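What you see is the complex with one protein chain gone and the rest in place.
Per-chain residue numbering starts at 1, and chain names A, B and C are given in the order in which the chains are listed.
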Amino acid sequence: MANANATDGSAPEALDPERLVWMYTQMYRIREFEERVKSTFTEHPGILRGHTHLADGAEASIVGSVAALAPGDQIVTTYRCHGYPIALGTDTKRMMAEIYGKEGGLCGGLGGSMHLYDVDRGFLGGSGIVAQAIPHATGAAWAAQIRRQGQVVVCFFGDGASKQGAFHESLNIASLWKLPIVYVMENNRYQASTRTDQEDANAASGEPLSTKAKAYSMEGVTVDGADPVAVHATLADALARARSGTGPTLVESLVYRLSAHGNLIAPPGVPLNYPEHEAIAIFGNRDEYEAALRGDPVPRFRHQLVTEGTLSAADADAIEQAAREEIDEAQRFALDSPWPAPDSGLAYVYA
Amino acid sequence: MTETTYAATIAATLAAAMRADERVVVLGEDVALGGPYLATKGLAEEFGTARVVNTPISEAAICGVAIGAAQSGLRPVVEVMFVDFIGLALDQLVNGAAKAHFMSGGQLCVPMVLRTQGGAGQRGAAQHSQSLESWLTHVPGLKVVVPASAREVAALLPSAIADPNPVVVVESKTLYFRHETLPDEGVSPEPLGHARVVRRGDDVTIVATSKMVHEATEAAARLSEHGVEAEVIDPRTLVPLDLPTIAASVRRTGRLVIAHEAVEHGGFGAEIAAEVQEACFYDLDAPIVRVGAPFTPVPLSPALEDAYVPGTAEILDGVRRVLG
Amino acid sequence: MSHVIPYIAAIQEAIREEMERDERVLYFGQNMATSPEDPFLKQFGPDRVRVTPISETAEIGMATGAAVAGYRPVVELYMAEFLLVATDQVVNEGTRFHFMSKGAVSVPMVMVAGYGFTAGWAGQHTGSIYGMFMGVPGLKVALPSTPADAKGLMTTAIRDDNPVLFFQNYLLLLEEGEVPDGEHAVPFGVADVKRSGSDLTLVATGYAVHTALGAAESLARRGVSVEVIDPRTIAPLDVDTILSSVARTGHLVLVDQATRHSSVAAVIAAEVAELGFSSLEAPISMVTALDSSIAYSKPVEEFVLPDEHKVVRAVEASLGLAPASS
Partner (left out) sequence: MAGGGTGDPGGGAGDPGGGAEDPGGGALDAAAAERLLATMWRIRAFEERLEPLKRSSMVHGLTHLSIGQEAVAAGVCTQLRDDEPVYSNHRANGHALAKGVDMGKLLAELMGRADGCCRGLGGSMHVVDVAHGFLGATGVVGGNLPFAVGSALASRLLGRARPAVVFFGDGAAQTGIFAETVNLASLWQVPVVFVCENNGFAEFTPRSAHTRVERVSDLAAPFCVAARTVDGNDVVEVHGAFADALSQARAGSGPYLLECLTHRLSGHYVGDPGGYRAALEDEAWRARDPIARLVRQAAAAGWFDAEHARAAEAAARDEVEAAVAFALGSPFPDPSIPAELTYARS
């Protein structure tokens, strides 16, 4: 079944305690996974040499969105794609092995960090090229519209992608055809190492980026992407609108990625690492970054649940311990998995 | 002698061009910050962000803006971060830049340089590792330069900037940090369209491009230990292609191996082979052999990628095949 | 049994029959199905047949997405040069998914685009740019020259589980020919010998097949027997049929409407020069467009393009014949 961990609901009703705890669990698993990918650069140099983009800081947005999905819904993402399949229930062992380029990976080492797929769980993959998966998601939504089984596609992308033609063309068509799709723009304030206000006319004018929806006669809304409950509510609304045939929504989810855009790019032989966040490394704005750390959505959500009495501190510790053990196991599996046979790709050039 | 790198030479060459000619501007994603390979490092500090312009991720529009600016008097140097992204801007490059001079009956010129980089070797997987220069060589009106070293960058990039036509410079991501020594007095600019004979030899000709020039040189050194003297030629520019230099060599050696990193099928080697078999048919003692990547997307896994990218071993194997 | 219809009707017939056979086949694109009287729209309804805005990136990307989601879209892209607006989607997205997912995802889709040099369409609407797409692993490229092949290749293209670029030639659209009745599928990667001969092999693609056949006919009148081979798909490319012909004739001339540098002709020449070297009695020669943009003005356009006369001259040179007085 698709999205085994998702709610069945199309209605944006209040989240029950069990569901809130589930959300925290997924957020923590994602954080642990991303930190483990990051530490691989120093602890196992040479294993990761590709382009790796981490989603730490966006966990609340990812999990709040995924929690609002119904069975059968599908998602399409960018190359910063580790978090979604974790929340959808994809095996973290096979994910880590794929990121390590091993035979036991989701795609046998042919895809890597930017190209994960888990079609059975509704994760249709993404693209390594900025914005180019937005039309793919739009096409999948067309397929869902024809199929008439009430499926919705959620398309995740970053703020930078909204300056690509593919964004403009796709949102126009989705609105015109009233496709069952929700566009979630995770605005993390940086396009690689350019600040959004340096590359976006709306941001430069102090407007929210959801303003862009007006150009397509589409609903546009901005939400605090560090608050998983708020994201869930916004997505639930947007999904209901999409499911009812009213049309798509552009959701701007404000997040702050806590790692740099991606790992350092250097020639083979030079050990790679994750540089400091652009706010510090390029703009010298340590205050901004430290404020973001203080607002880290993962501990913030734990604190909220514990304070509200939804989750005991001991249970929270246990969740975290279980996540660490799971990711330990995933990493062991990935390290132990053999390299694929050099000619193993030849069979997959053509279907 | 001065110790430098390929990337640093790009930055230094751009800086010199910008000092010499205020019409030269640089634009692209993150160029004011130096770019991911530091090939534009220091330019914004020296020339300001009016001439070193960071852009949104809008490859098509950036390329189009450069065309308009070139038609109106600037000499833009655009950076497209990976050649894999060139597909986003190909209409602008082909239908906009390459044809303007022709279609306007000679009135318009588009003196722009598009810098990009290709090649595998950094585990970038199928969308960040390709060698797509062959597409560009099919477009009349574009020139295509593939510098194999810091020396070639210093010699050819100024000529690309000075050229009145759109020129695409495809750099190699695995060469950016390669150390090299250049003469203190600098390297003089050299015209586009002239191959360089990297090594002399009479037994077999190896034509290699970009990173493969170094692999071919290594292969030639090993062959020499076995008494086989290979001539290694770097065409340096694919358009215009210096066929006479290649043909003269093949007429002497009777044998040709062509090596590039792109897929063999549909790669630029086919163009060289087609030209040479026509020009040197009666001098060839063996079929021309092309050494390139297999016809698959670039795999991510280090084990697969290492097997995918051709190198010295594959060139040696190609030479064995032409020597019989 | 067969029936005589134009090339474009043969293509439409294949699409219609496949849509009848398989309800997963979708058909959409620019400047089609705008009237409620459109036959496709009437027969298959607006779910499966739609007009789109001028948004090539979105059109091809949506076809990719719909294919991943289980459909088999055919997207009408109008002109080959408009593929350049969306090249990333043509070569770098759907073509990679099967590989990158180790087979978990496949992308059965057909992109239809017109090409070819026609009277005065000038520099941006005439590009025979199919050669740019033959070096893309994961992508197949069909280039039919007759109505029968057009129908058969389109049928195969729709049934194929990979992205296929289907190039239709503007000047051939209204050319009539016999098309077999009933189901007709032409396999990919199988060249067709359009005319048998023993003295020299001509390999021509798409529109140039007719140029080659015309030249072969006029050479036959002089007693020169020329074999004409049409690869029909350039990816996959049937090199074996060409090699076995060259093994008999020892002479090869390639005819291609595209500009010469890095053309399909160059790839075939390189393959044969390597694999058929010992059969060759003369250099392979290429009759292609000159390396130039296509001019608007008629005499300049004609000067640039390959024609029968240029093919005949190349054949004469390869065989060492004296030029016919003309």
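Just so it is clear, contacts are C-beta pairs under 8 Å (C-beta built on N, C-alpha and C of every residue); 3 or more make two chains touch, one makes a residue touch a chain.
Everything numeric in this text was worked out from a predicted model, so none of it was measured.
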Omitted chain - touching chains that are shown: A, B, C
Given B:Val25, B:Met212, B:Ala303 or B:Val319, the one touching the chain that is not displayed: B:Val25
Residue in contact with the excluded chain [from B:Pro56, B:Gly119 or B:Gly267]: B:Pro56
Which of B:Val31, B:Ala44 or B:Ile67 contacts the chain that the document leaves out: B:Ile67
From C:Thr64, C:Gln124 or C:Ser262, residue that would touch the chain that is not displayed: C:Gln124
On chain A, residues whose C-beta touches the chain left out of the figure: 163-169, 172, 175-176, 198-202, 204-205, 207, 211-217
Touch residues of chain B, complete complex, unshown partner: 23, 25, 50-51, 55-56, 58, 60-76, 91-92, 95-96, 99-111, 140-141, 143, 162-165
Positions on chain C contacted by the hidden chain, ascending: 30-31, 34-35, 51, 53-58, 81-82, 84-85, 119-125, 290-293, 295-300, 302-304
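Just so we're on the same page, only the chains that are shown with their structure count from here on.
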Farthest chain relative to chain B (centres taken as mean CA coordinates): A
Gap in Å, rounded to a whole number, between the CA centres of chain C and chain A: 41
Distance between chain centroids, defined by C-alpha means - chain A, chain B (Å): 36
Multi-partner residues of chain A (each touching 2 or more other chains): 108, 110-112, 115, 127, 129, 132, 165, 345, 348-349
Shared-contact residues (touching 2 or more other chains) in chain C: 88-89, 92, 96, 99-100, 137-138
Residues of chain B that touch chain C when the two form their complex: 60, 84-88, 90-91, 94-95, 98-99, 102-103, 125-127, 130, 134-135, 137-138, 140-141, 239, 241, 262-263, 265-271, 273-275, 277-279, 281-282, 284, 286-290, 295-297, 299-300
In the complex with chain B, residue positions of chain A that touch it: 48-51, 101-103, 105, 108-115, 127-132, 160-161, 163-165, 191-194, 198-200, 265-268, 270, 282, 339-346, 348-349
Interfacial residue positions of chain C with respect to chain B in the complex: 81-82, 84-92, 95-96, 99-100, 122-124, 127, 129, 131-132, 134-138, 235, 237, 258-259, 261-263, 265-267, 269-271, 273-275, 277-278, 280, 282-286, 291-293, 295-296
